[in-house]
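In this view, the complex is presented without one of its protein chains, the others remaining in place.
Showing chain A:
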Amino acid sequence: GKNEYDLLVIGGGSGGLACAKEAAQFGRKVAVLDYVEPSPQGTKWGLGGTCVNVGCIPKKLMHQAALLGSAIKDAQHYGWNIAQPVHHTWSVMAQAVQNHVKSLNWGHRVQLQDKKVKYFNMKGSFSDPHTIRGLTTAGKETIVTAENIVIATGGRPKYPTHIAGALEYGITSDDLFWLKESPGKTLTPFGFDVSLECAGFLTGIGLDTTVMMRSIPLRGFDQQMASLVTEHMESYGTKFLKRCFPTKVEKLESNRLQVTWKNTDLGTEESDSFDTVMWAVGRAPESETLNLERVGVKTNSENGKIIVDASEATSVPHIYAVGDITEGRPELTPTAIAAGKLLAQRLFGQSSELMDYDHVPTTVFTPLEYGCVGLSEEAAVQCYGSDNVEVYHAYYKPLEFTVAERDATQCYMKMVCLREREQRILGLHFIGPNAGEVIQGFALGIKCGATYPQLMKTIGIHPTCAEEITKLRITKRSGLDATVTGC
């Protein structure tokens, strides 16, 4: 018979909702299935996906809380009289953040309603290429059929299940943002962006926080920048256990957790007690319970991600996928949203525009933020050879740090360019306050094929941190001191 819906989206997160709402704009009959499997600790949340509930949004708000802690210290240098001591209360922050997230859940429900998109709070799986079986928490089953199906189920944090006690006693980012009580003394393995961002804001609100790393921090990012980020965090107060990996987690009588680990440098075994262990060891795609084999949607056998082509199509006609679930794509909200929208426009709006995944800017919201777009220095060198790459760089001091007497040792930026005549910019990296705001406009420029001479022709805005990018003159090759001195 005829399919009920023109489009069915499985997963109501960044990509899924964007796709559904865009399709509805074309007057199509659209439905969204969203379901949150509770975390092992029992945490769950409403419509909106990872970003809204357990990702970008609560993360940035808690990061802001930490930044405000620094602002309070700075304020005293600027003449504000604040009686010591200054305390932070987790529950006040958590409640405010959780309330905001809930308002966003509500906002999404209303938007879907306004756009006449049908919403099912059900867990979906394939019966056949055009049929989804939806199951509510209570076990009630509904069958939904659609002409086109988009899988946007995202991912969930992994547990290092090979470590004894990891699953029973540890939490993940899925739980952290919903804790009613302070996590207390916390351990956050293993140095990925989530681990560092969380460790950063936990330190900022006054908690004893440790990051444990087996090898390098921020794998996949420019390593010079990654080192500056962690160096800053160390001077900021986050503890680092480097070249260590945990072997077991046990619960103590006091209800605290005893973590044992191996120090690969010293070859010793060490242990310490914590209130919370938050695993940030990577994310796994939510594809196992979809019944993909039933309909023949191909996945990457190693990581379970769905394989798609440049038009977001899977190996099965009329079945597509967007967002964190897809193989080879950045795991970012804005790319999922853009891909979802463009997909809807191609399916229903006579467009043929494909998603451009090049030059996607991103920012790591550690206490000293790191924004970047394009290639890391090592990737550029690998791709073009060090003779063909020129790196302009500078250490700078944000004006606001002067009166506040803040340490700007890790405030640094570099531009990686091709050396040949045109000097096209391959990558831009910036560590400092408001890194995301700084990088966004330059990402635009790079998309327009910006060259080093063009950037040098751009006059700076004074006084800002971003203007230093337009003044980058010293190359790494020259060996000269790259510290910016005065106006």
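Note that in this section a contact is a pair of C-beta atoms (placed from the backbone, for glycine too) under 8 Å apart; a residue touches a chain by one contact, two chains touch by 3 or more; residues count from 1.
Here, contacts and distances are computed from a predicted model.
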item: Per UniProt record, name of the chain withheld from view ["Transporter", "N-acetylglucosamine-6-phosphate deacetylase", "Cytosolic Fe-S cluster assembly factor NUBP1" or "Thioredoxin reductase 1, cytoplasmic"]; value: "Thioredoxin reductase 1, cytoplasmic"
item: Contacting the left-out chain in the complete assembly, out of A:Asp356, A:Asp407, A:Glu420 or A:Asp481; value: A:Asp356
item: Touch criterion as defined above, residue of A:Leu33, A:Cys244, A:Ile469 or A:Ala482 at the omitted chain; value: A:Ile469
item: Absent-chain contact - pick from A:Asn105, A:Thr131 or A:Gln440; value: A:Gln440
item: Residues belonging to chain A that touch the chain removed from view; value: 51, 56-57, 60-61, 64-65, 68-69, 71-72, 74-75, 77-83, 86-94, 96-97, 100, 205, 332-335, 338, 356, 359-363, 371, 399-400, 402-403, 434, 436-445, 447-451, 454-455, 457-467, 469-470, 485-487
